[in-house]
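Excluded from the complex is one protein chain; the other protein chains are retained at their positions.
Chains: A and B, in written order; residue numbering restarts at 1 for each.
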Amino acid sequence: MAMLEIDRLTVEFGREEAPFRAVDGVSLSVDRGEVVGIVGESGSGKSVTSLALMGLIDYPGRVRAERLRFDGQDLLAASDRQRRRIVGKDIAMIFQDPMTSLNPCYTVGFQIMEALAVHAGGSRAERRTRTLELLEQVGIPDPASRIDAYPHQLSGGMSQRVMIAMAIACNPSLLIADEPTTALDVTIQAQIMDLLRELQTRNRMGLMLITHDLAVVAESCQRIVVMYAGQVVETGAVEAVFAAPRHPYTAALLASLPEHGSYKSRLASLPGVVPGQYDRPRGCLLNPRCPHATERCRAEAPQLRSDDRGGVRCHTPLAADGRPTP
Amino acid sequence: MSATEPVVVEQEKPPGPWLENWRHFAANRGALAGLAVIVVITVLALLAPWVAPHAPHEQFRDALLLPPAWSAGGDARFLLGTDDVGRDILSRLLFGARLSLLVGAIVVTLSLAVGITLGLIAGFFRGTVESLIMRLMDILLALPSLLLAIAIVAILGPSLANAMVAIAIVVLPHYVRLTRAAVIAETSKDYVIASEVAGAGLLRQMFVNVLPNCMAPLIVQATLGFSSAILDAAALGFLGLGAQPPTPEWGTMLADARQFIQRAWWVVTFPGVAILVTVLAFNLMGDGLRDALDPKLKR
Partner (left out) sequence: MLSFVLRRVGLLVPTFIGVTLIAFALIHLIPGDPIELLAGERGIDPARHAQLMREMGFDQPLWQQYLNYIGAALQGDLGRSIKTREPVLTEFFTLFPATIELSLCAMLFAVVIGLPVGILAAIRRGSVFDHTVMGVSLAGYSMPIFWWALLLILVFSVNLGWTPVSGRIAVAYFVEPVTGFMLIDTLLAGDTDAFASALHHLVLPSIVLGTIPLAVVARMTRSSMMEVIREDYIRVARAKGLSQTRVILVHALRNALIPVVTVIGLQIGTLLAGAILTETIFAWPGVGKWLVDSISRRDYPAVQGGILLVAAVVMLVNLLVDMLYGLINPRIRHAR
């Protein structure tokens, strides 16, 4: 049994009668020590999935799932108090923009020690020692002088390191990183990714890496989950999916990578954008943008079909040569 | 394009700016209620000589301090009762509405006109002129508004006209600051530079190009200015520094009524209700206008 199991997770916003499904029947799992990449354009529901997992979807958002289990504990049935014992301790999260993710009114040390105080306890002095240790671990030079700094005194890269220190403070077994490098300078991005990988290996954490950067996925992940408009469209081992994507959307994403120029001839890019609340098409959600769309695609929504290679949600998945199979 | 592509429905014409603003405004029920109350009060004020049952100064010697018509001892002739010299309170309130709205209108017009001019000057001629005007406004802002109004009335002497001048001066800084800020923001935009290149004169630049684009915050401020003018005029009247008795001004009426507070609740209650309702209506409308006109808050 996987450490994290999500089965048919649905998150809806808006009115009860005409809801907007930000996440639509998403199933995925993460094992201890495993790195899973979740990929998709903005608006594909990647972040909402992780927020739902953390219990951070507020009213009027509605979260439903067949199963949402972590380490055998049912997160949906858990009370607020029980959930808070897991969230922040066993499951921790790093957010996209480190500059706005730290509270401007409190020192870096205070914000890390707070997480320790809630979950680990210990004396004030112990927490301070542990915090210095954590800052050291995430590669912040001269932690003793930074521990009492305010967030506005740190650069973006430093802030993200602080966020990582905060997340790993209680030795979580699952770390969710929601586009951890998007808001950073290119030179810093690689450093942060290296740090995350190093920490993941050393602490044997499960890592759920949400990104739209396929290069990062190729380098860091074992499995990939591709999402489109709130649905999982393809899953599988990274090498297999990169070698032969079965969903036209995955193929298009890969084609945008310079290394995968071979697909460029057929699917250089997809026209259009992810459908929003009011322009969801009938049938397959990708059909208005898909070059292989058929009458069936416009009429009937495909199901996610799984086999030993993974899953794909397409009526006519692509074969190894990149052509659709009827 | 395939046949199943959704047929593009003929697009509705996008609403004009006025209609669009009105829709935003009308979506706010409080603002709409405020507007309705203002319309009613304005109509009543305009028609006061015809709708008021009596003249505002007419004294009924046989009917001193009569309670409202519905309570025991009331007289159907005097719906809201009479005051200590037998004047009909309802009639006085109706004529008082004229004064209050007039005060609001004059104060807002006066402060808008002077404020916009000073603000345009400060915004267009930067440097010494600007700092001179802005420092002057800072000084006005350093004093609590009512205190400054009192000081000005102390200089000019107590009367409704002087109270209006005082209130107009007191609220001036808000308009000047708003206009100047808007002008500075607008003048850096391309269309102003373009028309300057095209040879538009300074006055044209000020009044035709820039001013209309800074109107939104000014309209909101003017609406809120209406309510504060009415409130301040009533306060001055209450302190004996505004309209003088027997003028049926709401604040002055309250000052007269104070001594009868133990005996006749109605002389104290109704003028206050009139002030509160009018001021609240303008504030509601101002809030609604701000939400409708402020592009930052739209959507």
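The rule we apply is simple: a residue touches a chain if its C-beta (ideal position, glycine included) is under 8 Å from a C-beta of that chain, and two chains touch if they have at least 3 such contacts.
Predicted, not measured: the structure shown is a model, and the values here were computed from it.
Chemist: Given that one chain is not shown, which residue among B:38, B:112, B:150 or B:243 touches it?
Modeler: B:150
Chemist: Out of B:41, B:66, B:211 or B:254, point to the residue that touches the absent chain in the complete complex.
Modeler: B:254
Chemist: Just to verify: which one of A:54, A:252 or A:284 makes contact with the chain not shown?
Modeler: In the full complex, the listed residue that touches the missing chain is A:54.
Chemist: Among A:75, A:140 or A:163, which residue is in contact with the omitted chain in the full complex?
Modeler: Final answer for the missing-chain contact: A:163.
Chemist: So that we can see where the missing chain sits, which residues of chain B does it touch?
Modeler: Residues 30, 135-136, 138-139, 142-147, 150-151, 153-155, 157, 227, 231, 234-235, 238-241, 251, 254, 257-258, 261-262, 265, 268-269, 271-272, 275-276, 279-280, 283-284, 287 of chain B touch the chain that is not shown.
Chemist: Applying the definition given at the start, please give the residues of chain A touching the unseen chain.
Modeler: 51, 54, 56, 80, 84-89, 92-93, 95, 97, 100-106, 114-115, 118-119, 150, 152-153, 163, 166
Quick note on the criterion: only the chains that are shown with their structure count from here on.
Chemist: Which integer distance in Å separates the CA centroid of chain A from that of chain B?
Modeler: Distance between chain centres: 54 Å.
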